[in-house]
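One chain of protein is taken out of this complex; the other chains stay put.
Take a look at subunit A:
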Amino acid sequence: MPTVLVVDDYAPNNRLLEFVLEQSGFAVMMASDGMHALNTLRSVPIDLIVTDLRMPRLNGLDLVQQLRADGQLCTLPIVMITASGRASDEAQAAGLGVDAFLTRPVDSDELVDVVSQIIAREASNEGLSLRERRRQGGSVSSRGV
């Protein structure tokens, strides 16, 4: 069962995402901000991160930046969710190598599709080259998979 780490400072959002992903067969762990997420990632194996953009302490973009710079965690696939809908945020996220960018409110089917496809892709041969690109700091996809 693939494990997804959901990162959001607003607990009800975490709860919703946890519910949707668990209903679709994913194991879900939760973190309340970027710092908390980094701590969890260093102790628990995670297959994919779903993170909010705006958070206290360490926001989504900073979290992605730190992950991509981390030798151990740089290949993790990341889905970013935001309520802002600003194109500049999406462009910045794509530049940092975020795999998919979704705007709130997120359609649950769409979220599950995106997460499932990324995890399936990671398990395939394609995943090897994607991980290599992430390791080298390249962008993977700006939207969807």
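Please note the rule applied: contacts are C-beta pairs under 8 Å (C-beta built on N, C-alpha and C of every residue); 3 or more make two chains touch, one makes a residue touch a chain; residues count from 1.
What we mean here is this: contacts and distances are computed from a predicted model.
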Not-shown chain resolves in UniProt (candidates "ABC transporter permease", "Acyl carrier protein", "Peptidoglycan-associated lipoprotein" or "Stage II sporulation protein E") to "Stage II sporulation protein E"
Return the single residue from A:Pro45, A:Gly71 or A:Pro105 that touches the missing chain. A:Pro105
Tell me, which residues in subunit A touch the chain that this view leaves out? 15-16, 19-20, 105-109
